[in-house]
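Missing here is one protein chain; the remaining ones are kept as they sit in the complex.
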């Protein structure tokens, strides 16, 4: 189980409201390679990892991605909470406003809702860990594109932090893959 | 952010492997009115609640539903982890095995993947809280039907605990709705 | 069965073509809390209501929501039928035009198609009626946001009528919930 | 708008409860080529037909398909309403029971929810009418396969009636296509 | 099996980068009536056609639609590959950029991903061939609307070629329908 600690893993400041930027960043909240997808993927795969160390790694990173989801949600919320209806219209978010006002929702930048079809769990630790390494690279790429879209240095700073964490996770999954492969070879179960 | 505490909110024991039962219970893991839907709904709605107390209630219950998600996942995993391929075939889970082995996945009992289309956030606290009250009743109903399907008293015991918690959440959302309505009347903002 | 009566439940006039406004209003045609969702939900739940009076209420309101679907469709159609291709492009409806010309379609304001995942039927009348009360509040909220987006007083008048009806339905579902709870208590079947 | 008339377009009798049969027939309630898909498709296409006669045909048939939806719903409900939990389990409907009890839902025979992705409206009357002719043939084929699956003569009788109506609709759409093509040639607008 | 031949079925030239146009044309890549839908539909239906000639027609056209998919993909890619981030933002493709950079993806003009729910196979050759005739008309209509949206004569030339091919396919499916109906009458198997 999880205990909530009332702080963000990394401070979120924004220079000003910025509805366009929020519209794009939301894909890391509810899009195909975003933080929700990462967290739910790893927490779900925990059960079928063959060793305690493997389970613990997935649990740690899955829990950290929940914190990242909260960071991205806070970013989007701060960028939009004071927007006028006219500003939402102008940024192409009239449709979001019609259904959700300024509330968050688990969608990509086109308003497409999140689906578990984005993720996978094969019961095969090699396949799952490679999937996770790919996911971290895809998330890194998304943060790259978001940084290119950003015109707010304070937002960019948060995006850089999140991108850096994906690189760290990529390396941890790589190490776990090596370790699990050795374990499975020694067990002759693969 | 969340800190993981290595225990379940409620102990999960099963009398024996029971693949059929797991196939149905999984809907509270990844189905339309299950624990994932509840947790993600409340944690997402936090941002647009108009008072700190409202945000805190959603945060508390959203966090508890994450613990329930873990309980349901553990139930399903314990009921299936030692199943043979023949047993999975016989229970109509050959399809799940082909794509996921004995891993968990966020699906309903027919293998339909979870989608954010199941949930909503309107930016209107009255609408959101009534949605949440309805959700808790729908989850209660699902636990009723699962209890009727269960032939394992230890599993039934866990399902009863989870059903009870939904009733408690229903009441807390009802109280929050009353309080928020008073707050909004006093603010004349609704 | 239903008999078509060639009139609208409420007259639909628009001041001028207005493609932007149509793009947002369409969510009450084919979006998550729109009239299609409401009508199909209630007509489907009829079968499992435990009393004739409960069935009749769902049937009445479900049939009225079909009339509202027609009102919303007529609104959208009148706002767009004479639009030029250039106007559709400018309003961000080039994509709708490419696939549907100026025809209607059951989508939300982002072009996301309607799905039955938006609705539910639990076979539990308490849960279903609370779901319906929540739905009416969510529809009311959407009409609020659409009224804020509207710059055409004649359209606003229609949206106000539809919002008012949702409030009436909310109250009728509330009364039905009370009555059904009494009935079930007296039957000791709940 | 529509007025409800409290009768079925065709009487629905079933010889006995028959959960397996209901599981398959439900696809004509909420599946890809079922009555919901037909009704919503035609009622939606009305707006962009170029003549009053074309609009009226779509309106008539769309309204009749609503009556067919009710017939199919009544069939499914009568076949399942008295089923025990054990019977639902045995027919592979444990998953449906877990989420919906014995309530109806807009799904195909595998429990896949209905989506507007099944239907289309192109704003081009030739394309739309040919789509509708194809739809009627697809519905006819589904009724063929359902008749082959049926082991209840009373149910088969209803399925035959519904199949017959699809053939009649196919012919009416064919006549409408001819008429509209002549109209458009004379208008030189196509 | 298929052998790749390194040429396009029809040359693709564009006058200049044109991000808006690409955004709309992509629906024929991954939208409901696009080339992917056509190709996958026909190649899948091959198996259940009752004669070799029927199978061959579906195989031929299905293979040609793959070539068209490549033409459309090349169009979209040439129109966007040199776009700046600012140009993508301005064309409403900031969301596409955030998730895919300038890569192609199987989506419609609103970013909605392709799904097999768009297509059908009934095992009934009459129904399948009528579906295919309707599909070709729907694709023709989409090309009409895209030609109306196009402001690049070289792109329009390619779109006209593709539209022309849909008309030819429509005729071939019509001939196949006649031939199959005769075959089935003579076999008395329908």
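Note that the chains are named A, B, C, D and E in the order they appear, and that numbering of residues resets to 1 at the start of each chain.
Everything below uses one rule, namely that a contact is a pair of C-beta atoms (placed from the backbone, for glycine too) under 8 Å apart; a residue touches a chain by one contact, two chains touch by 3 or more.
Model, not experiment: these values are computed from the prediction.
The chain that is not displayed touches the following shown chains in the complete assembly: A, B, D, E.
Screening E:35, E:70, E:152 or E:166 for touch with the missing chain picks out E:70. Here one chain is not drawn; of A:45, A:115 or A:176, the residue touching it is A:115.
Of the listed positions E:89, E:122, E:138 or E:169, the one in contact with the omitted chain in the full complex is E:122. Against the chain not displayed here, chain A makes contact via residues 32-33, 115, 117-118, 120, 122-124, 126-127, 130-131, 133-134, 137-138, 140-142, 144-145. Annotation for chain D: contacts to the undisplayed chain at residues 20, 23-25, 27, 31-33, 92, 108-112, 141-142, 145-146, 148-149. In the full complex, the hidden chain is touched by chain E at residues 1-5, 7-9, 30, 36, 40, 44-45, 47-48, 59-60, 63, 66-67, 70, 73-74, 77, 81, 99-107, 113-117, 119-124, 128.
Everything below uses one rule, namely that only the chains that are shown with their structure count from here on.
Shared contact partners of chain C and chain D, listed by label: B, E.
When chain centres are set by their Cα atoms, the one at the greatest distance from chain B is E. Across the assembly, the mean Cα position most removed from that of chain A is the one of D.
With each centre defined as the average position of its C-alpha atoms, the distance from chain A to chain C rounds to 34 Å.
In terms of their C-alpha centroids, the spacing between chain B and chain C amounts to 28 Å.
Multi-chain contact residues of chain D, defined as those touching 2 or more other chains: 99, 101, 113, 115, 117, 120, 122-124.
Taken as a graph of touching chains, this assembly has some other topology, since it is neither a line, a ring, a star nor fully connected. Those chain pairs judged to touch are A-B, A-C, A-E, B-C, B-D, C-D, C-E, D-E.
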